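Here the complex is missing a single protein chain, while all its other protein chains stay put.
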Amino acid sequence: MLQFGRFALTRAIMALITLLIVSIVVFSLMELVPGDCAERYLSYKQTQGVAVSMADIQSERVRLGLDRPFFERWSTWVVGAFQGEFGDSCILRVNIAELLGSKFWISLLICVSSLVLAYAIAIPVGIIAASSRNAFLNNSLRIVSYLGLAMPNFLLALMIMLVATVYFGETLTGLFSAEYRDAPWSWARFVDLMKHAWLPIFILGWSATAFALQTVRALMSDEIGKLYVTAAKARGLYGAKLLWRYPARHALGPIVNSLGFDLNRIFNELPIVALILTLTEAGSLLIDALAKSNDQQLAGAIIFLLTASIVTLNFLTDLLLAVMDPRIRKSILR
Amino acid sequence: MNISTKNIQDSKESYFTASQSQLIWARFKKQRAAMIAAGVLGFIIFIGIFAPAISPYDPTIAGRDKDYMNGAPQIPSFCDKNGCSLRPFLHGVERTRSAETNFRWVEEPNEDIRHYVELFSEGAKYDLFGLIPMDTHLFGMQDADKKIHIFGTDSSGKDIFSRTLHAIFTSLQVGTLGVLISFVLALVIGGVSGYYGGRLDSVIQMVTDAVRTIPAIPLVMSVAAFVPSEWTAEQRFFMIAIILGLIGWPTLARRVRTHLLTERNQEYVLAAQLCGASSSHIIRRHLLPSFTSYIIVDLVISFPYMVLTETGLSFIGLGLKDPVNSLGVMLQNVTKADVLLNYHWYFIPVLFFIALVMAFVFVGDGLRDAADPYGESKK
Partner (left out) sequence: MKRILLSGVALVLLPGAVLANCPNITVADMQGVSAGAYPNQLELSEFQSAASCEMNYSENPSIAALNSQIDGNGKLASVADRLPEEPLVIIPYASIGQYGGTFNALSNATEAGTSDFLSTRHTTMFRYSDDLQTVVPNVAKSWAWNDDFTQLTITLRKGHKWSDGSAFTSADVAFWYNNLMMDTNIIENAKDYTLAGGEPMVVTTPDAQTVVFDLAAPKPGLIETFSASFIQPFQPRAFLGQFHPDINAGADALAQAAGFESGYDVIRAYFGSSDWTDTPTMMFIKPNEVDNLPANTMPTLESHIIIAEDAEGRHLVANPYFHQVDTAGNQLPYINEQDERYVPDTEVRILKLINGEVTYKAQSVSLDNLPILLDNADAGNYSVDVNPGITMPVISFNVTSEDMAKREIFGDLRFRTAMSIAMNRDEINEVVYFGLGEPEQFTGITPLPEFIDAKWKSHETGFDQDRANALLDEIGLVDADGDGDRDLPNGDPFVLNIQFSTQAHSAQLMEIAAQNWVDVGVASVVKEVTSDEFRSAQSANQLDVTSWGQGGTLGVSMGSNQWYVPPFGTYFDTRTGMLWAEWVDSDGANGVEPPEYVKGMMVDINILQSSAPGSDGQIGAGKRLVEAMASNLLFLGTVKASEPVYRSNDLQNIVQFKTTSYDFYRTYPYNPSQWWLSE
């Protein structure tokens, strides 16, 4: 038990260090990109047609604190980050924690829902695909799910929106309808959110399903051929009971392992879809901060929160796996 | 011994003496879906490699057709009201646009004018495989002033068929590079991490996790900033492909490592160690082949992911853009409301893209099934 506790502690420390490393890397990557917050902010103004001089840009930089040395800026930021205080966004001029507020949770909700949807489809379909002899069923199931992979998300989103606009007169944008936009949280607001969020969940879920399906099918195929399955068949088990009791449970081990990173992958795809569907949540804010405004504070904050979620999830799944799978437990405690 | 017994004996012997790849190929051949997919994949790769020869025109702005912008696909016919002909031909068209037509081109075909299509026509010069200078194209128009567009044209008059073929080639190149790099890195790092375990494993895992969490966008943006401005757009993108490979290895590495953690306690590993085999020998000859299936699946699946990542990045303004030809760029051109509503032929490269991805995926599945040593019992 003590050993297990030590294992858990080691994992926790490693998770923390990972968080720090990623934050440094992201922060410094933003430094390397040409055009800082001051320039971008003022260039907005330039597109509105006003003349801006280099002196204006420089004083804007000083105002935003961009002329302080890198390490100083990063350390003040990271210390605040661990307390949940992310400072102000340099472009939007708002306190980031307030801006992100419920948005990050909504993004997480969408991503997790997509993941759940993906595996809810992939696991049964993968098991069927791996064990069934019916080639037609096998192939058609696979074609439908892989289509989600092949079709780029943004194209799918745009096509759906187009059909909705042209044939139904509804642009399916936004996460809330007008009445619920600024209202406080309630069951009705949650239902309204679900009515709008089904589209991004569907789009992201479909492409995630393909990846998950591949994985499940591969793992199941491996396990089904193994001797213990043959032994179980010899003992008289068959059908779904056989599948579930033996190979499926073992195949699922690696899947649990990769949940954290699946979440990361989905979160990487979310911004582009969110951009098209005009969802105001953390994903589209992130893309704006990274690709358009070089808003280090905002981008750093969102990535920090995301990394924290993934790292936490990884930590939990590692522990879970160590509990579930005695082989891993043994290896670790060598 | 009679002939049939000998044959059976031969085939059994050949089965036992066959190498791994021969076994895999034998099993792969039996799966219909995978063979079809392999055929499609092979076809697409072939036309990508021979793109300059098969496409009738230069895919850049130099090869554009000023008289046929945003034009619909032209399929040559053999017969019309004036009779039939062995050689296929197109009718002449009059195109106009003005404020009355909302600036959309309106066509008036003229049934009395015929323009003939010929095979192996002479056209723009190119270098086959980058080495052999040639100027013969698979097909073209007899009259050098007229052009045939079997997939239609885009808004500046570039032939979509030519663009698609060249785009396939560019995307294949980029994908291959990225996948190779991530593959090699994943094997090495995951292998070491999984085999040795313990503290080394913990440290490597931390690094792997950190790399895995870094979002692609700021990484690509900052790399793009470092690239010298004299490089062409394609060269710059190879740089990005390399970077994508460098952040793509963690997924496979983690799987490799997990698998190794369990496999290294198996008896055959113990046996090899007792025989005095070195660690690297054990990893290479014994452990790695045990999950060839994972590797193959991941390799083949990573490929379209590279291309998908390229399209996603290009969409937000990084990656490749016009006038470069890649599937990602052509996808960008489709992602406009106007195009989706009115110029549906821009979608054709998307179909190629989908076919390419699906082919890769089905081939991957097929290979995985074929490579699985325990899979004898099914199919």
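As written, the chains take the letters A and B, and residue 1 is the first residue of each chain.
One rule holds for everything that comes next: a contact is a pair of C-beta atoms (placed from the backbone, for glycine too) under 8 Å apart; a residue touches a chain by one contact, two chains touch by 3 or more.
Everything numeric in this text was worked out from a predicted model, so none of it was measured.
Shown as candidates are A:57, A:143, A:256 or A:324; the residue that touches the absent chain is A:57. From the options B:119, B:184, B:270 or B:341, the residue with contact to the chain not on display is B:341.
The omitted chain makes contact with chain B at the following residues, 61-62, 66, 69, 97, 102-104, 155-157, 224-225, 229-230, 232-233, 236, 317-318, 321-323, 335-338, 341-342.
Although one chain is hidden here, its contacts on chain A can still be listed: residues 33-35, 39-57, 59, 62-63, 88, 91-95, 98-99, 158, 161-162, 165, 169, 171, 173-174, 181-182, 275-278, 280, 284, 288, 292, 294.
Heads up, the rule we're going with is that only the chains that are shown with their structure count from here on.
The touching residues of chain A, counted against chain B in their complex, run 10, 14-15, 17-18, 21-22, 25-26, 29-34, 131, 133, 135, 138-139, 142-143, 146-147, 149-155, 158-159, 162, 166, 210-211, 214, 217-218, 221-222, 224-226, 230, 254, 257-258, 261, 264, 268-269, 271-272, 275, 286-287, 290-291, 299, 303, 306-307, 310-311, 314, 327-328, 330-332, 334. Looking at the complex, you find that chain B touches chain A at residues 32-33, 197-198, 202, 205-207, 209-210, 212-219, 221-222, 225-226, 250-251, 254-255, 258, 261-262, 264-265, 293-294, 297, 301, 304, 308, 311-312, 315-318, 331, 334-335, 337, 340-341, 350, 353-354, 357-358, 361-362, 364-365, 368-369, 372-379.
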